[in-house]
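One structure is given here, and the rest of the page talks about it.
With one protein chain removed, the remaining protein chains of the complex are shown where they sit.
Should a chain be cited, it is by its letter among A and B, assigned in written order, with residues numbered from 1 in that chain.
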Amino acid sequence: MSEEYIRVENLKKYFATKRGMLHAVDDVSFTIKKGETLGLVGESGCGKSTLGRCLIRLLDSTSGKVLLKNDNDDGYIDITKASPREMKALRKRVQIVFQDPYSCLNPRLSVWELIAEPLIVNNVHSDKNEMRKRVRSLMETVGLAERLENSYPHELDGGRRQRIGIARSLALNPEFIVLDEPVSALDVCIQAQILNLLNDLQREFSYTYVFISHNLSVVRHVSDRIAVMYLGQIVELSEYKELFSDPLHPYTQALLSAIPLAKLDVQRERIILEGDVPSPIEPPNACRFAGRCRYAKDICRTTPPALKEILPGHFTACHFAKEQKQ
Amino acid sequence: MDNMLDIRNLTIHYEVESGTVHAVEGLNLTLGRGESLGFVGETGAGKTTTALGIMRLIPNPPGKIKSGEIIFDGENLLDKSEAEMRKIRGEKIAMIFQDPMTSLNPVMTVDKQIAEMISLHKKVTKSEALKLAGDMLELVGIRRERMHDYPHQFSGGMKQRVVIAIALACDPELLIADEPTTALDVTIQAQVLELMKELKQKFSASMILITHDLGIVAEICDKVAIMYAGRVVEYADKRSLYSHPIHPYTRGLFRSVPDIDEDVDELPVIPGLMPDPVNLPSGCAFHPRCSMATEECAKVRPEMQEAEPGHFAACPFCVKKFMNGEAL
Partner (left out) sequence: MSEKEIIPELVRKRRSPFVDVMMRLAKSPLAMFGLAIIFVLVFCAIFAELISPYSPIKQDLMHMFETPSAEHWLGTDEFGRDILSRLIYGARVSLQVGFIAVGIALVTGGMLGAVSGYYSGKLDNIIMRVMDVLLSIPQTLLAIAIVAALGPSLMNLMIAVGISAVPTYARIVRGSVLSIRSMEFIEAARAAGSSDLRIILKHIIPNSMAPIIVQSTLGVASAILNAAGLSFIGLGIQPPNPEWGAMLSGGRQYIRDYPHMTLYPGLAIMLTILALNFLGDGLRDALDPKLKR
């Protein structure tokens, strides 16, 4: 469990836009342990989905490393620099489940074809019968009835579609799965069913997950550790309980206080952030949260804070995290 | 307290290729003056259809209001002519839509959009309307300098503020908000909810808030109606519903939301899916998914029963248990 599995070093992803460089992911470093779920939260445009895609190289990073531990020895392979041949092998180890079950499935393929696709393109089974068996067993694993194999995505509900997406990502027996908002488009009851499924799968096959979401209570439910992102950077990273009970970064504090709770008589101070998230295009070289932070001082507007370990296993990027703690 | 809105036995169907969609089926609901009602349910439960029904904006075809009455201020809206309805819409009943990105006209400055609403319903000159528009923008927390801006110059949260300003421009008696914060980020959602709470006190309008988020309801509503498969299955004031939900569906709904303070390994789920609205199950529409269902449930459609003053649920079995003080 505590064994390091992925190490991300100074990962950057910039997009060229007409108004300048958009810093979608800006110098992010962290590690993921084998078999854990790392939650990645933040608001829209904070770069969490881009980061998730860079981790499995669906997007090429601008610079930095994503080191994935080899299966057989203690060495690492840098996904960002893998050759096309190495990448083909890596595709079997790293996978992704997409957010929108309505648009991530080709509407012209049947359920069977959709789930078989990763097997076909990677030539996993030469024998047709064997493949049929494999697809059936994948459908069973994710809880899809066999009678649905000839259906088309538009005939199914969101929950079932997301199950197809999950089955596709499991088809190649991966070790690491990026879950990009897998339940955001689903109703609460279906959401609970899918969360339980993901949980059961992890227990059975010991997958390592990165769970990207904007829904904090969902992230808390599934994650072992949580990273909070703001404008392309990780501002806080901690074990999940501690993050919720003892948030150190002012942004995390505001984020947590903003969750509407389905309970009455909860005493809490609501921190309403002023204004909107600033533009990620050519951000200033300073603390990116300074403009909305109620504790901001001069230093925040001139020097960007580094992500430091304030408590054991609890990192935060704030100049005043220590003072706040005291 | 007199009822401003009284919906009786409302049934709305959509006629489609594969049959009749029973979107709303014999719905009863009342709303008092100045009250705010949270209207909770999953996708396809019929929340939006009910709201559009009140506005008489059901797309026809394929939709049709089959039967029922919508009594608003003592008059049945279903008897009104289209011209009369146009007067009511916007002036007496206003609606806020889910997506602020698409509910504003992109080629019109925001002050003009608000002024348009005002001059449609009030006898004011153009310059007066524009001045009122500026006032409305200030009220929702947008500086007057920005009144000549186009929608695309605003962020999502600001756009939703503009939408709210338009809805409140004519001081409506009833405001229907359809998932007003679903498209927004958490911190922006908090801003908008704070604003709505504030405005709720300033304007004494009644409000129907359609949402799937029990957290938002807890924050700004007085009453809650839980909807399932085209019917209200539970209706109560917020306090009694949140402290002791009665209907099995409501209880399942509460349990399937992950808790922010507690660890659970496995989320309790309601098994199965929402029923197909083209052929709803007989009797209680929830019975195929209900762990307590008996043969009776498949036969008889349960009526709403009062379990305690002001707390109604459409499950005679659970109501009886509750009244006997047994655990649910």
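What to note about this one:
Please note the rule applied: a contact is a pair of C-beta atoms (placed from the backbone, for glycine too) under 8 Å apart; a residue touches a chain by one contact, two chains touch by 3 or more.
Just so it is clear, the structure is predicted and the values come from calculations on it, not from any experiment.
Across the entire complex, the residue among A:E117, A:D200, A:D224 or A:E239 in touch with the chain not shown is A:E117. Of the candidate positions A:R168, A:R225 or A:R292, contact with the unshown chain belongs to A:R168.
Touch with the chain omitted from the figure is made, among B:L5, B:V21 or B:C290, by B:V21.
Seen across the whole complex, the unshown chain contacts chain A at 56, 58, 88, 91-92, 95-96, 98-100, 103-108, 117-118, 121-122, 150-152, 154-157, 165, 168-169, 171-172.
Criterion: only the chains that are shown with their structure count from here on.
Centre-to-centre spacing of chain A and chain B amounts to 32 Å, using the average Cα coordinate of each chain.
Residue ranges of chain B in contact with chain A, taken from their complex: 42-43, 155, 157-158, 185-191, 193-194, 212-219, 238-239, 242-243, 252-254, 256-261, 263-270, 273-274. Within the complex formed with chain B, the chain A residues making contact are 43-44, 157-159, 187-193, 195-196, 199, 214, 216-218, 220-221, 241, 244, 254-255, 257-264, 270, 272-273, 276-277.
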